[in-house]
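Every protein chain but one is kept in place in this view of the complex.
Up next is chain A:
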C-alpha cells in the first residue's frame, strides 16, 4: 500500500506503524461525569467497519508525523491522507 503523505508524497506503508481508528484522537475528558465508563469505551471498543475507515498511521521511518489515512478495509484502497494535527484542528476525527 502507498500512502499519499501530504508533505512527502507517496510513501510505502511499511515505513509507518499503525495505531488504529482515528477516533482515538477524541480523548474523553477525564474530569467529566462518567469518565471511567467513557475511557473504557475509548480504550477498548471499536467500530471496526468493513469499508471506509479513518485511521492513525505514524511515519516512524520518515518524518515522524502522525497521519489520518482514509482507507477501505475491504479493498485496501487508500482514499486520502492528512496530517493528524490538521485533522484535529478541523474538529475531531469522526
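Simple rule for what comes next: a contact is a pair of C-beta atoms (placed from the backbone, for glycine too) under 8 Å apart; a residue touches a chain by one contact, two chains touch by 3 or more; residues count from 1.
Assume contacts and distances are computed from a predicted model.
Its UniProt record calls the unshown chain "Sarcosine oxidase subunit beta family protein", which is the correct pick from "Sarcosine oxidase subunit beta family protein", "Pyruvate dehydrogenase E1 component, alpha subunit", "Iron ABC transporter permease" or "Cell division ATP-binding protein FtsE". Where chain A meets the missing chain, the touching residues are 1, 12-14, 17-21, 37, 40-41, 43-50, 53, 55, 71, 73-76.
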